[in-house]
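What follows is subunit A.
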Amino acid sequence: MNRSQAPLLHIESLFATVQEKPILKGVDLTVGAGQVHAIMGPNGSGKTTLAKVLAGHPDYQITEGSIRYNGHDTSTWSPEKCAWQGIFLGFQYPVAIPGVSNAQFLRASLNALRKRQGQQPLDAVDFLKITKEKMAMLGMAESLLTRSVNEGFSGGEKKRNEILQMLLLEPRLAILDETDSGLDIDALKIVAQGVNALRNASRSIILITHYQRLLDYIEPDYIHVLSEGKIVHSGDKLLAQTLEAKGYSWLSEAQHVDG
Partner candidate 1 sequence: MSMDEVWKYTKIAESNFQDYAWANEIPLAGEKIDWETLYQSMLPPNSTVFVFENGSLVGQSERCPAGITLTSGELPGDLQAYSPSPAWLKVCAEAALSQQGRKWHWIVSETRTEPLYVLHFYTGSRSKQAVFARHCVEIEKGVSATIVEIHGDLYDNNLRGLCYGQAEMRVAVGAQVQHHRLSLATSGMTAIADLNVNIHDKAAYDLRTISSGGKQHRHNVILSLIGDHAKASVKCLHWASHQDSLDTHLEVQHKANYGESDVMIRGVAERRGASSVTGKIVIPEGAAQNSAQLENKNLLLSREATINSRPQLEIYHDNIQRCTHGATVGYLDNEALFYLQSRGIPVAEAKKMLIDSFIEPVLSAFSPVLVDELRAQLLAIPVPIVTEQSPVSGVTESHA
Partner candidate 2 sequence: MLENKTPESSTIDQWVNTEYTAGFVTEIESDAIPAGLSEDHIRLISEKKGEPAFMLEWRLKAYRHWLTLKEPHWAEADYPPIDYQKIVYYSAPKVQKKLNSLDEVDPELLRTYEKLGISLKEQERLSNVAVDAVFDSVSVATTFKERLAKEGIIFCSFSEAVQNHPALVQQYLGSVVPYTDNFFACLNAAVFSDGSFCYIPKGVRCPMELSTYFRINAAMTGQFERTLIIADEGSTVSYLEGCTAPMRDENQLHAAVVELVALNDAKIRYATVQNWYPGDENGVGGIYNFVTKRGLCQGQRAKIAWTQVETGSAITWKYPSVVLQGDDSVGEFYSVALTNHHQQADTGTKMIHLGKRTRSTIVSKGISAGHGKNTYRGLVKMGKRADNARNHTQCDSLLLGSTCSANTFPVIEAKNATAMVEHEATTAKISEDQLFYCRQRGIEPEDAIHMMVNGFCKQVFKELPMEFAVEAQKLLEVSLEGAVG
């Protein structure tokens, strides 16, 4: 098979558990290069689990099915290997790391990736130059570089920091887990701007979100609804508006009628 024609991500009837509790119960999803997919769904439907499984979180076990990313089976990959291979997860709740400065963390991360890509590590001067440019674009204060990672950051600062990391690491597949939650409209626009800046023909993005709101600023190619561990409905960007108007319960009813 010619790899360039294969989808970047192909998930087939994926079952996954955390602490032996089944969460994903047969997810099928195909994301082509350059596409933006939105995954919506009620609380507890498995959205974050899907994101963590894709990023290789050790607490989540794949019990059935497969993930093929860029032609590789990722089920045995460590989280860092996922990162090195270009999978980026924007966290819903970015964790604080006291004592480690944001700059130190970002540089360690960027250089870890560069090393695997056979590039020279960036020195402090070049690193700061690139980082400050991207921070300016996201409207971030430079003081956030010297503070400990996410420690004492406001909700908006944490989310922007996630987007900053995405812009620096330039992933092939970015999964943004509820990056819009807790943001005011101005912050949301800036975050969307950051994501849109990264869109290109070879890069794919999965947006996990609760609300239509984000999709007004980042236009998805496809929208999927995840419910009880399965994708129950897929459609184009208009689906989001229907969901917004009718709620998720409409889906289960619709499913009934269909079935």
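How were these candidates chosen? In short, all candidates are chains of the complex that A comes from, given by their letters.
Details
Rule of thumb we're sticking to: a residue touches a chain if its C-beta (ideal position, glycine included) is under 8 Å from a C-beta of that chain, and two chains touch if they have at least 3 such contacts; residues count from 1.
Predicted model, so just to flag it, every value in this text is computed and none were measured.
Within this complex, subunit A touches only one of the listed candidates (1 or 2), namely 2. Within the complex, the subunit A residues that touch candidate 2 are 55-59, 75-84, 88-89, 91, 94-95, 97-101, 104-105, 108-109, 112-113, 116, 148, 165, 169.
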